[in-house]
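Note that one protein chain is taken out, while the other chains of the complex remain in position.
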Amino acid sequence: MTSYYEASARDRVNGVLDPGTFHEIVPPSARMMSPHLKQLDQPCAFDDGIIVGEGRLSDHPIAIAAQEGGFMGGAVGEVHGAKLVGLLERALETKPDAVVLLVESGGVRLHEANAGLIAVSEIMRAVLAVRAAGIPLIVLDGGQFGCFGGMGIVAKLCDAVVMSEEGRLALSGPEVIETTKGVEEFDSKDRALVWRTVGGKHRVILGDANLLVNDDLDAFRAATLDLIETKPDMSLEALEQEHSRLGQRIDRFGDCKDAVDIWRDLGIADPDTVPMLESAAFMAAIAGKRA
Amino acid sequence: MEALHFTFSGQSLSNTSHKPVLVGVVGSGNLEVLIEPATDASTCIVEIITAAVGFGAIWEAVIGDFVSRRKPAGIRVSINDVGATPAVVSLRLDQAWDSYREGQP
Partner (left out) sequence: MIHNLLNGLFPKGHSIEFDGEFFSGFGQTETEKVEVIGTLDAAPIGVELAHRIAGNILNVVRFHPNRPILLLVDTQGQRLSRRDELLGINAYMAHVAKCLDLARRKGHRIIGLVWSQAVSGGFLASSLLADDCYALAQAEIQVMNLPAMSRVTKIPLERLQELSATSPVFAPGVENYRRMGAIKAIWTGDLAQHLAEALHNPNPIDQRRHLGEERQGRLMARKVADMVKADAR
């Protein structure tokens, strides 16, 4: 067992792909670094915090990107975003079996503000173009910094999301909500509350993530392989169905005060014990009861 | 931020050029080390950009120790540092050098 949570982005890529198959594109030695951080006295990274490239997963050709949460929380700056956009547009030509995104990001890199926001928008357009070309996108989310901000939106543009219990997926971070609206609105130091609200288990129950895996590189790899045959469905019918589902979610759970109320409403037995279950037991406990 | 530059010459250990290698992460208390082939097979060039200002003498000692222990030659070592301790710096240098030599030519 190798912890996905503890692993660097580089190690995650090597752990998910078949050994020795990874070819990094625009590697650190190319020194495509942020042009904006110096004026803020911020250190730069040679890869601007994202690794992009190609490899194989059980012989399937894959395009892969992994954000390094340890560098500026994995946040998206001009170059970081451009590497990802380039990888996505490249996939339109090379047609891999899937694009796999190992997301770990706070969203827009505030130090690059406007450039970061536009980059996220360009990523969104490029993700949609890849799906329209019939290539599935699989998101892996299990790192320390979670998947927030614009990347939280990007993740839900993709075909599938795999999370570990440690993973988080949301739009605004709890700290930002607390700072702006007060601790009564969201106590960002209450870890149990945070994870009930935006963590992997809740997202799987809610239907915003496909499955929960153990915090293990092999488990993430296996889950990716299981999802590799996914065919993007971008039809009007599919979107109408999703629209209906999302509408029902508000109707049914819009008055719930806490995730536990949602889980209870779905008929999950002993919802208070959900946070304690390890992933296989969890998937069994929620079988047939997800939103 | 501070930029430092060191050159160590006269290394006798011969080395074939290998693919560049990166270890580490640019986060608080950490650093990244990039090792690439250098044009001059007998030198080891080290370039450091560090957020911790005023530690030039310590860097010189730590890098000097690495060079005298491992005798790297024909490489350019580039570092982005955010206040890593000498122990962490040494560790990363060793990891990077091992990885570089194990890698493909």
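Just so it is clear, A and B label the chains in written order, and each chain counts residues from 1 on its own.
Just so we're on the same page, contacts are C-beta pairs under 8 Å (C-beta built on N, C-alpha and C of every residue); 3 or more make two chains touch, one makes a residue touch a chain.
All of these numbers come straight from a predicted model, not from anything done at the bench.
In the entire assembly, the chain absent from the figure touches the shown chains A.
Only one of the listed residues, A:Leu17, A:Ala98 or A:Val120, touches the absent chain: A:Val120. Residue A:Thr197 is the one among A:Ser3, A:Gln144, A:Thr197 or A:Thr230 that touches the chain missing from this view.
The residue from A:Ala66, A:Ala170, A:Ile228 or A:Val274 that touches the chain not shown here is A:Ala170. For chain A, the residues touching the absent chain in the complete assembly are 23, 25-26, 30, 32, 35-36, 39-40, 52, 54, 78-79, 81-83, 85-87, 89-90, 93, 108, 110-122, 124-126, 128, 132, 149-150, 152-157, 169-172, 174-177, 179-181, 185-186, 197-198, 202-203, 206, 208, 234-236, 239-240, 242-243, 246-247, 249-250, 253-254, 256, 258-259, 262.
Here is the rule we go by: only the chains that are shown with their structure count from here on.
With centres taken as mean Cα positions, chain B sits 33 Å from chain A. Against chain B, the residues of chain A that register as touching in their complex are 8, 10, 27-29, 38, 41, 43-47, 49, 68, 70-71. Here chain B touches chain A in the complex through residues 1, 20, 22, 25-27, 30, 32, 34, 36, 49-51, 78, 80-82, going by the rule given at the top.
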